[in-house]
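The other protein chains are all here in position, but one chain of the complex has been omitted.
Let's look at chain A:
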Amino acid sequence: MTDIPLSKRRPIHGVAVDQGSGLAAALREARGAAARDDDLFLFKQLVARTMSTEATTLLVDAQYGRALLPEIATSCLPMLAFEADVYKIVNDDRITVLPDNLQVADYPALGVDVLKFFLYYGPNDDPRINDRKHKLVQQIGEQCREHGISFLFEPIVYDRAIPDSASAEFADRKPDLVARATRIFAQPEFNIAILKVELPVNLDFVEGIGTARMSRNDAEAAFRNAAEAAGDVPLLYLSAGVTFEQFEAGLKLARAAGVNMAGFMCGRAIWSDAIAVFGAEGPEAAERWMADEGLRRLRLLGEALA
């Protein structure tokens, strides 16, 4: 494993392949009758193998992490998620399910210096729910401090009053929600080394990228406002399911806004198109696609930051 710590890595060109049951379902659908039990592992493995050659960090999940860590190039900093199944949240309070097969104390011996934890967070939620979420994040932060692990936290915002997160109404509300969540978790009691945050605008509604519901000036202001909310805590932008082209445009928008970002962490925007290749032509073709188009995308995102 590499010995350059997270704090010395700027800009961060990260790739995430920590998705669980959602990715498994997409692969199953793409493979059809040829689906195999180990498709999810094979896909993660080929993403890790190809992308870690140029990515500065690579994020893997708790269930497959131990098997994937050896696939990560030595130049690339591994991050290990501390969730049982990321984004699969079944309870009404949207509290992330924790693994019981992975301890924070295990990270150093596994050669992993960075713990990533994801949580849905609604700034307008019942304060009792948010209080529980704050305590949860605080406890993970405390354990990270205790074991000398850098804590990367990823809040994804929502608002119960607007269930459709793709709607124009939610797009209007998003800059405020992201800024508020960022401001809260930038507080020192959470011991967060780096915040992995959504782009604070829905690009489908930004002038020049999608419909012009939000002007470019307003979008840039939203980026600046959310970044200011982070104070001294570095920000890493995540792609959160947008297309590659959108994410690239979003990073350029952040740069135009003058945001001092630590870098990006990109998952589906880089590799989601490889799922269809995996389904139609198999793992080897998907690996070739990743080594070609996947790396090209990673470089383009890097250039968008430059």
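Throughout what follows, contacts are C-beta pairs under 8 Å (C-beta built on N, C-alpha and C of every residue); 3 or more make two chains touch, one makes a residue touch a chain; residues count from 1.
Throughout what follows, contacts and distances are computed from a predicted model.
Asks: So one subunit is absent here. Using its UniProt record, which name fits best from "Aspartyl/glutamyl-tRNA(Asn/Gln) amidotransferase subunit C", "Dihydroxyacetone kinase subunit DhaK", "Outer membrane protein beta-barrel domain-containing protein" or "Spermidine/putrescine ABC transporter substrate-binding protein"?
Replies: Going by its UniProt entry, the chain not pictured is "Dihydroxyacetone kinase subunit DhaK".
Asks: Pick out which of A:139, A:187, A:215 or A:260 touches the chain that's been left out of the picture.
Replies: Reading the full complex, the residue touching the unseen chain is A:139.
Asks: Pick out which of A:98, A:166 or A:212 touches the chain that's been left out of the picture.
Replies: Answering carefully, the residue with contact to the hidden chain is A:98.
Asks: Among the options A:6, A:23 or A:40, which residue touches the chain absent from this view?
Replies: The one listed residue touching the chain not shown is A:40.
Asks: Using the touch rule from the top, list residues of chain A that touch the missing partner.
Replies: Residues in contact with the chain left out: 21, 37-38, 40-41, 63-64, 66-67, 82, 84-85, 91, 93, 95, 97-106, 109-110, 132, 135-136, 139-140, 143.
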